[in-house]
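Structure below; questions to follow.
Here the complex is missing one protein chain, while the rest keep their positions.
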Amino acid sequence: MTGQTKRVVVAMAALALTASSLAVWADEDADLVVNGEIEMVVRTDAPAHLDGAVRTIYSGWVFRQDDTQAMQMDDFDNPGMLFAEQGQELFNTAMGANGESCASCHTNAEDLTRVRATYPKWDEAHGAVQTVEMQVQECQTESMGMAEAWGQNSQEMLNMTAYIASIGRGQVIDVAIDGPAQATWDAGKEIYYTRYGQLELSCANCHEQNYGNYIRADHLSQGQINGFPTYRLKNARLNGTHNRFRGCIRDTRGETFAIGSDEFIALELYVASRGNGLTVEGPSVRN
Amino acid sequence: MSLTRREFVGTSLTSAAAFAALPSLSFAATADEAIAAYYRRRGHIGCRDHLDRARNCRERLNTVQIEVSAPGAEEIIMFAAGNPNPNVATFKFGPMSGSQAATTRIRLASEQDVVAIAKMPDGSFLKAVSNVKVTIGGCGG
Partner (left out) sequence: MAENVTPRVRAPREASVGEVVSVRTLISHPMESGMRRDGDGNVIPRSIINRFVCTFNGEVVVDVTMEPSIATNPYFQFEAKVMESGTFNFTWYDDDGSVYEDSSDITVS
């Protein structure tokens, strides 16, 4: 047998690419259907308030390479769903002095289907715009008798918001920007167009003027947040919206706002409103 | 996921090495040492291989999906030559396996060669190398 030629014995494929060298790059024309049933809107006309700044809004999903895209098309391949499931367990777990779980009040979790699609949202009782995280914290301290609510960026909170998002997947985003929320929305818009850091970059510089282009090796998206919390392959964990904002501003070599700060709440409302018309994808998969 | 076709010239052993139960790999400083240690354990004398190098660029380095396939192999061992600890995994296929192929997700410290070696039932070894490029994987955070 010595010298006998063997063919094709060990083949390795990190290389789905050999068929086509283009295939590894993002398929910007692809459509996203999760589990063969949840149809997502990944591109649609921009909301009127953008006033022509961009004509079409795109989910960050379309900017990812095809195998990253594929990981979000099936819940089994999406590691973020592991944490959404842990969030579901938390939802049904009693916490706090009153011995109540989220499910004690929200007996039908399906009633929360529109939550991710409509937050951040004006809260009349508190006279402020609230994020989903703030709403969870409010439930914990004001209804469930917890002395201390989960931190906004804690694993429990990420799991819970992943679960709440997963209930509403496929729902069309429609956050209100007028009425009492408008002042916060205006503040968020101001931040979006303000240049930060030594690099003097605003959100708009990358995500409005240069989406689809590369910043070093990174393929810039429109910075939409409809997929949050998102499972990032770079850190292999769920990432919340404010943490992501912080990373962006830090990369401008700027001093960032804090997670949960008024500035980031305003920015979250504004950025969410730029995605009005896209669908809830959380927990999504991104690079 | 499509596979890359490559051709190899494998030199088989005349005396099949005793196949011991899988020992865990001791820490090896380099992939070359790890590969040499693996060959020693498996009684390998040497092999000649001809390799295509596939170019590839993944947009992340902490989660790179890799598929290995070696029809008929008893086991496949994988190394990431550029990782501080190059050992990745050893797949040992049992009687109920439907193919000698597996997919997993691995970490790569940088652009590097990923090496797979298959041990065949006749005592021969087959090796494949794939150069995988990775980017720093997304801004922010």
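Here are some notes:
Order as written gives the chain letters A and B; numbering starts at 1 within each chain.
The working rule: contacts are C-beta pairs under 8 Å (C-beta built on N, C-alpha and C of every residue); 3 or more make two chains touch, one makes a residue touch a chain.
Just so you know, these numbers come straight off a predicted model, no measurement behind them.
Listed for chain A, the residues touching the missing chain in the whole complex are 76-77, 79, 82-83, 85-86, 236-237.
Think of the hidden chain as still there; on chain B it touches residues 22, 24-25, 62-65, 67, 80, 83-99, 101-108.
Please note the rule applied: only the chains that are shown with their structure count from here on.
Per the touch definition, chain A reaches chain B in the complex via residues 1-19, 21, 24, 64-65, 67-68, 215-219, 232-236, 239, 243-244, 246-248, 250-251, 286-287.
Chain B makes touch with chain A in their complex at residues 1-12, 54-73, 76, 114, 116-118, 120, 122, 124, 126-128, 130, 132, 135-141.
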